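One protein chain is absent from this view; the other protein chains keep their places.
What follows is chain A.
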Amino acid sequence: MRHALGLDRPFALQFGSWLWGVLHFDLGNSLFSNMPVATMIGQRLEPTLSLMAVTLVFSVLIAVPVGVWAAWRKGGGFDRVTTVIAVVSFSIPVFACGYAGAWLFALKLGWLPVQGYTPLSEGIVPWFRQLILPAASLGTAYVALIARITRASMLETLDQDYIRTARAKGLGDGRILFLHALKNASVPIITIIGIGVAMLIGGAVVTESVFVIPGLGRLTAESILRRDFPVIQGIVLFFSFSYVLVNLLIDLVYAFVDPRIRY
């Protein structure tokens, strides 16, 4: 056993051969099923990607307008209510949110499926219906985070001289808010969207377990319980790599938003 896993070799050699494999897209085999780790990750990729994409897109679509409006009417009723909601959303654990949502919308009201996952290949509507609850519970804290940062960034931008210029030109409020101000406020917002992806990765492990979604998050939880180290290693590496990639993309997006940034 020790010899089969190479555990009798020196540490540096073990790490070296693992690294060599990684460079050749060989993450090793599962101790449990003996399947290649890369294949296992590939099989479980779609549900997780779907969950994250839906969460990300809808979180941004909800959070940014909320933050913009709260900044525009700073200190007003909307601003205060959303501030309270944001604090609460930060504080609720993902699983609590998930179980409460499943109980209310799936069990009591019967509007949405309780758990499981429908692949995209079986149609976009069932796929989406099945993702609403998990995405909502995963995205709660994410929405709150983005909305707060949007509000703060917008408040700062709305104080700038060029906003005064835009108003002096006689532009309408919508144009001032969503073109002149939001574009200038967007660099911190984009940054936090990227950093928040880490939050989503962590949340996915919990959400997928709560809603029994056969994705990478659930594979993580299962592998930890089975002490399937090659799989855990592979997934951690994969998640880290994705996170770095997302943030690299975000760095490149800055240059599109702000002509003063050049690489």
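The criterion applied here is as follows: a contact is a pair of C-beta atoms (placed from the backbone, for glycine too) under 8 Å apart; a residue touches a chain by one contact, two chains touch by 3 or more; residues count from 1.
Following the convention adopted for this analysis, contacts and distances are computed from a predicted model.
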From "LPLAT superfamily acyltransferase", "Glutathione import ATP-binding protein GsiA", "FAD-dependent oxidoreductase" or "Electron transfer flavoprotein small subunit", the hidden chain's UniProt protein name: "Glutathione import ATP-binding protein GsiA"
Statement: Full-complex touch with the removed chain, picking from A:155, A:171 or A:237, is A:171
- prompt: Pick from A:29, A:153 or A:184: which residue touches the chain that isn't shown?
  reply: A:184
Statement: Considering the complete complex, of A:3, A:24 or A:260, the missing chain is touched by A:260
- prompt: Residues on chain A that touch the omitted chain in the whole complex?
  reply: 160-162, 164-172, 175, 179-180, 183-184, 257-260, 263
